[in-house]
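Everything on this sheet refers to the single structure shown next.
A protein chain is absent from this complex, but the other protein chains hold their places.
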Amino acid sequence: MKLGILVNKDKNLDHIIGITEAAAGKGHEVAIFAMDEGVRLLREPGFAGLHKIQDVAVSFCDHSTHVFGVSKDGLPEEILCGSQYNNAVMNHDSDRVIIL
Amino acid sequence: MSTEIKADKVLDVKGLVCPRPMVMTMNTLKAMDKGQVIHVIANDSSTKHSIPALCERAGYKLVETKEEGGTFTFIIQK
Partner (left out) sequence: MDSKKIAVIVRDRQAEAFRMSVGLTILEDTIDLFLCRPLKAEEEVLAQLEGVKELDLKVFATFQGAGLEHLTAEDMAERLLDYDHILPY
């Protein structure tokens, strides 16, 4: 199974980490896409480190980083600076999608 | 634009922000015939990665891509 997590707020970091770790721990693939206020979490080490977990992919909406003034400096290159295209891919390819 | 490749269509999406450039590119390509070529001009930085990724997924050939002064150009063959 593949789980998609759409992160559009910056309030739920603990849940995002917990659910990602639990799903990956059970052998599920996880795709995370951050947009809107959610891109603020890119500056949180706990969020920016999620890509290190096996079968976890992280991408974000570049446009939202401009809107919210979030710096992309120093982000790991494994975190894909993308667009709503990446959200479309996540929704298309995931068996379940949750929003946090 | 490449002088060797003649585009059947030119799509200028400068001034449009994510996701409009990708949606318009995809919808234009859908309406084109196989083998036809489109020249996309954008200035939204999100196109830099997304248009090549979209081409790869859809099986379109990205013939050429260029970035100059904040303007991105893509030549895509359906």
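Going in written order, the chains are labelled A and B, and every chain counts its residues from 1.
Keep this in mind: contacts are C-beta pairs under 8 Å (C-beta built on N, C-alpha and C of every residue); 3 or more make two chains touch, one makes a residue touch a chain.
Because the structure is predicted, anything quoted here is derived from the model rather than measured.
Of the options B:7, B:26, B:41 or B:63, the residue whose C-beta touches the omitted chain is B:26. Mapped onto chain B, the footprint of the missing chain covers residues 18-20, 22-23, 26, 54, 57.
Within chain A, the residues in touch with the undisplayed chain are 4, 6, 8, 35-36, 83-85, 87-89, 91-94, 96-97, 99.
Throughout what follows, only the chains that are shown with their structure count from here on.
Averaging C-alpha coordinates per chain places the centre of chain A 26 Å away from that of chain B. Here chain A touches chain B in the complex through residues 61-63, 80-86, 88-89, going by the rule given at the top. Across the complex, chain B meets chain A through its residues 17-19, 22, 44-47, 49-50, 53-54, 57.
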